[in-house]
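Right, I'll just put the structure down here and ask away after.
A protein chain is absent from this complex, but the other protein chains hold their places.
Per-chain residue numbering starts at 1, and chain names A, B and C are given in the order in which the chains are listed.
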């Protein structure tokens, strides 16, 4: 269903977002994609939905060879997907209802069906009262749920969700993933990026870990026994006991690799000095 | 420092986002604001930064009476704040460096100081390599960190952060809050909205819980002993054992209140039926 | 695309006119401005041509009749003149009338001629031609007739007038051409800017799988509506300005028998032109300028999207 063969992506500004990714996801799989900020998770998903084109390698999704796809075919390919974008991408001058209905109209759904289905998916994400609101009148979490509802509207065979729970409370996050697993049980393939490791552990599905554009782990679930235990362990509480434990996955899988990135702790004292001098 | 007196906010479309809020936050406090999606957290912050005006009640911040503030004074008031917006609000056609420098230029900082301070705050959030990138070339978490860096640039006495950790991994979330607490230790007041309860518990600071626009809890920390224990308890793991436990805080604090909202579980079977019929 | 979609997309076009009303008003104003300018330039051209036609009719060939021609022969000559090609008009002026006219023309200097013992002027025909370009051959044809003594024609004036007419037409058409080019420029840029401000919307539509036509259709309808609106409003404005101008001119322009072309004579052709222009500008404009945002692989806030 999804096959990445030696896929690399280098942006025009020279950023190597993905390096030599080989992934195979079968019909009916449920995959969590995790990794630090900037690891290449969104790029991975964007390649999947043909929003970016790989610099090298080939991608095959839903029997479409993405690298050979003609421009004309792209819309038809995209209709086979249900996507929750990290930045929501709601059309600003359409109401919640119209935003979702639009996604159905695009595939040529009948008005009758739209009138039945849209209120249903809206109520599914608990926004029945907001159907006539514009995106600008919604809270962050509400916008995110509209994006989710839109992705669900067409019953796509493949749902791609880029951090669909980033702006909602834990309870709702749980319910969202729960819903996705139910859809998955009914045969829908789900690929979901998330930062909430508790969710990942709780649902115990296949996990792909990206780090600096490389797949550093691809396994059944994020349980200690699956990660090479000799090199460390995945902690169940999300906080490291010490701040200098720079990246938990990195530490777990490649303890020798020095991570470039967030430097808060190295500079923690400087922070306040710097703060003082700018006054 | 921050005083809300009987503040209510009703939007023009009739949404009651805040109801009779009375809050006092002192200089040097560190406050977590939590609550479900759409509870009114962002509205609460927006009122603080005079981006919205209350429908009734009065607000006093940093010795500015917000309701009497003339339009001319607003920019000067805003300069006393460092804000991380939920939707980041980076200027699309400025690089990371320029976005942060802009916030400093606004308050009339010298070029020399800007050249020293901006790279410092950028490295503080681990984005030294991205200083010349445009926001559109950044990942979600990177954008969020730029927004954070901008809020820190001016050493404001009050930092308001609307879910500054929604798009970054748990490790980095921890480090961000850690940084904020350090700033707080040095005297900066911090008000932070978050959904990550683990963070809230771990840092053990004052917590305000909003629900449907009302302050339902305002206490020292989110520990079981502080919440009226006779009515329930705040769970340390974020997942409820059963999905029908609709809202954990609501359940904890007002077990009799019936929550309108996310209805995934009530409709779980209908979902798949609905899905089938839309094919 | 099924019928349901089509009707939805069309409705959507109408809705967009209202949703983006700032843009709609701006585009309509700009398009209207251009059409009004072209309309007024056309009215000026039409009137100038009518004035020149008027002057042309006064470019007279005087055919002097032989002194020894009989009355019958003179009348026969008149009929022959009338039957020639390219003759617009032919009037007989007797020698007495001619003398009277001469006296009148001299005004107070007329008494200079009172010393003359006889009327030296012959009978004559005043002939006007319909087409100045054939002036010379017409004169030659007249000279070949019987009993024609002398043909007095103002070859130079005829040439000048033809040249003036050519020039005026030439300048007017250049001006209208220039206005058309300028309008195209202005409208194209306006449409481009409005589309630019909607690139986010377009990119979102694409990312949920909308085909290019699905996105284009409402824009096209929107452009068409604005085009039709602009066309109709422009016609009204041109009419108003023209009537106003004619009204105030006819009171200013004393001593001239200036009869402006009535607006009704051009109203249909102008309406057709305006509607065609408006619809073409609106529809083609949006289709063309939407094109780059429909290209694959472009992000909404990508700075590179600002290239052109």
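Convention: contacts are C-beta pairs under 8 Å (C-beta built on N, C-alpha and C of every residue); 3 or more make two chains touch, one makes a residue touch a chain.
All values derive from a computational prediction rather than experimental measurement.
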item: Per the touch definition above, residue among C:141, C:175, C:271 or C:284 touching the missing chain; value: C:175
item: Which residue of C:193, C:271 or C:284 touches the chain not shown here; value: C:193
item: Chain B residues touching the omitted chain (full complex); value: 12, 49-53, 71-72, 74-79, 81, 83, 85, 89-93, 102-103, 105-108, 110-111, 150
item: Positions on chain C where the hidden chain makes contact; value: 19-23, 25-27, 29-30, 33-34, 36-37, 40, 44, 62, 64, 106-109, 111-113, 115-116, 120-122, 150-152, 156, 159-160, 163-164, 166-167, 170-171, 174-175, 178-179, 182, 185-186, 189-190, 192-194, 196-197, 241, 245, 249, 252-256, 303, 306-308
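In this text, only the chains that are shown with their structure count from here on.
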item: Leading chain pair when contacts are tallied as C-beta pairs; value: A-B
item: Where chain A and chain B are represented by their mean Cα positions, the distance between them in whole Å; value: 22
item: Multi-chain contact sites of chain A, meaning residues that touch two or more partners; value: none
item: Residues of chain C touching at least two other chains; value: 299
